[in-house]
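Let's look at chain A:
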Amino acid sequence: MESTAYFKDQFEQLQQTGPQGTIAGLRKEGFEDFNGRGLPSFRDEEWKYTNISTLFQQEYNLDGEAGIEPSELDAIRLPGHEQANELVFVNGIFKAEYSCIRSGANELIVMPLQQAAEGEYKTLVETHLNQSAAYIKDGLQALNTALIYGGLFIHVLKKQEPVQVYVYHILEAAAGPVLAQPRSLIYADKGAQLQLTESYTTIGNADSLNNQVMEVVVEENAYVEYYKLQNDNSNASQVSTSHIRQIGRSYVHTVSIALNGGMVRNNMNLVLDAEGNESHMYGLYLLKGKTHVDNHTLIDNRKPNCFSNQLYKGIADDSATAVFNGRIMVQPDAQKTNAYQANKNILRSDLATINAKPQLEIFADDVKCSHGCTVGQLDEEALFYLRARGISKEKAEVMLLQAFAADILVQIKPKALREHAEKLIDKHLSL
Partner candidate 1 sequence: MKEKPEALEQAVLNEYKYGFVTDIHTDLIAKGLNEDTIRLISEKKNEPGWMLDWRLKAYAGWLKMEEPTWPNVKYPPIDYQDIIYYAAPKPKKQLNSLEEADPELLKTFEKLGISLNEQKRLTGVAVDVVMDSVSIGTSFKEQLSEIGVIFCSISEAIQQHPDLVKKYMGSVVPMTDNYFAALNSAVFTDGSFCFIPKGVRCPMELSTYFRINAENAGQFERTLIIAEDNAYVSYLEGCTAPMRDEHQLHAAVVELVALEKAEIKYSTVQNWYPGDKNGLGGIYNFVTKRGICKGDHSKISWTQVETGSAITWKYPSVILKGDHSIGEFYSVAFTNNHQQADTGTKMIHLGKNTRSRIVSKGISAGHSNNSYRGLVRASKQAANARNYSQCDSLLLGDKCGAHTFPYIEVKNKTAIVEHEATTSKIGEDQLFYCKQRGIDAETAVALIVNGFAKEVMNQLPMEFAVEAQKLLAISMEGSVG
Partner candidate 2 sequence: MLSIKNIHANIAGKEILKGINLDIKAGEVHAIMGPNGSGKSTLASVLAGREEFEVTEGEVEFAGKDLLELSTEDRAREGLFLAFQYPVEIPGVSTTNFIKAAVNEKRKYLGQEPLDAVSFLKKMKEKMALVEIDQSLLSRSINEGFSGGEKKRNEVFQMAMLEPKLAIMDETDSGLDIDALRIVANGINKLRSPERSILLITHYQRLLDYIQPDYVHVLYKGRIVRSGQKELALELEEKGYDFITDEVDLSLGL
């Protein structure tokens, strides 16, 4: 049986001990919302293919005070980190002591969310934190809001070239199952440029569940690249909600790579809330074992003359499950929208499953929208061609799978990261 009573205790404790103000108010809203909705069930259309309630059959440790060894951090640093700002979350709490800010204060401001909410960024936080709840009604997002604690605030100012930010999410699960609920608000100021990368690592053998909510606000002329690398162990589950709102004419480019994990749900929401926005959303999932990955995306076109392009590709092998639920909305005001979506899947095993639900919802007439979705196998012709040239079947298959992934990998613009992802994938495919 799922038990959620301990969330209430945690909530009450936070409300009593922590400072009052904006965040305490949001927690209250979140808690009420969570009480009203409860945990999502598979009867809920948005959770039809991912039965998250199984993850809540055990009680998790909510303790955010765990620490890590420096060597543990060194082991997971991403290539190119020497030039990047490195931010560390442990069990969902932003840890300044492990983090390293390399940019100047005129380029990047990083501080705990609570501090931002009380000081000079009060108005920004009040305006934008939990804005996403207006677009997405979801019990787990509400739960994150109900228990906001130790969150992160980032203000990006740098204009000449992108500021690099690496965020490491570490879950310390040696002592027992842990639930982390990181929360962050990122504000890309007018004309600012950001390259943001997130990775996830569970330490220890117990289960981990990372219920993350990240909100990104993109101002006029800002430029944001966002990369997500999920290659955690098979006890590591997560519900990762990224909510990006383009409130000025701007450019957003996201790439989400999922290789390994337990049950993974990615909510990637892009709201195009200003005229002339351009957005690109890419995803790759190469699943083996029992990994379950559900990519749940929304591209919400709200203003005229926006362009969006989405391509998600994936493979399910062994008894893995891949879900793609991609929704494109074109609101009545969003005339002259161009929105394209494609989803391509390869099923490699009869124990694996692929569920796809691409959706177009269009309320404006002067638009060009299309979507395509396929489920199939490796191209037999190509396989035969390679084998006829003397390449072994196994090798030929790997080559074709690499080629399948390549379309997405080229979308990772920083070279060091792209090469890193390529290496991970080569290793993953040849195992």
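Throughout what follows, a residue touches a chain if its C-beta (ideal position, glycine included) is under 8 Å from a C-beta of that chain, and two chains touch if they have at least 3 such contacts; residues count from 1.
For anyone wondering why these and not others, all candidates are chains of the complex that A comes from, given by their letters.
Worth saying up front: this structure is predicted, and the values here are computed from it rather than measured.
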Selected neighbour of chain A [touch, this complex] from 1 or 2: 1
Residues of chain A touching candidate 1 in the complex: 45, 332, 335, 345, 347-350, 352-377
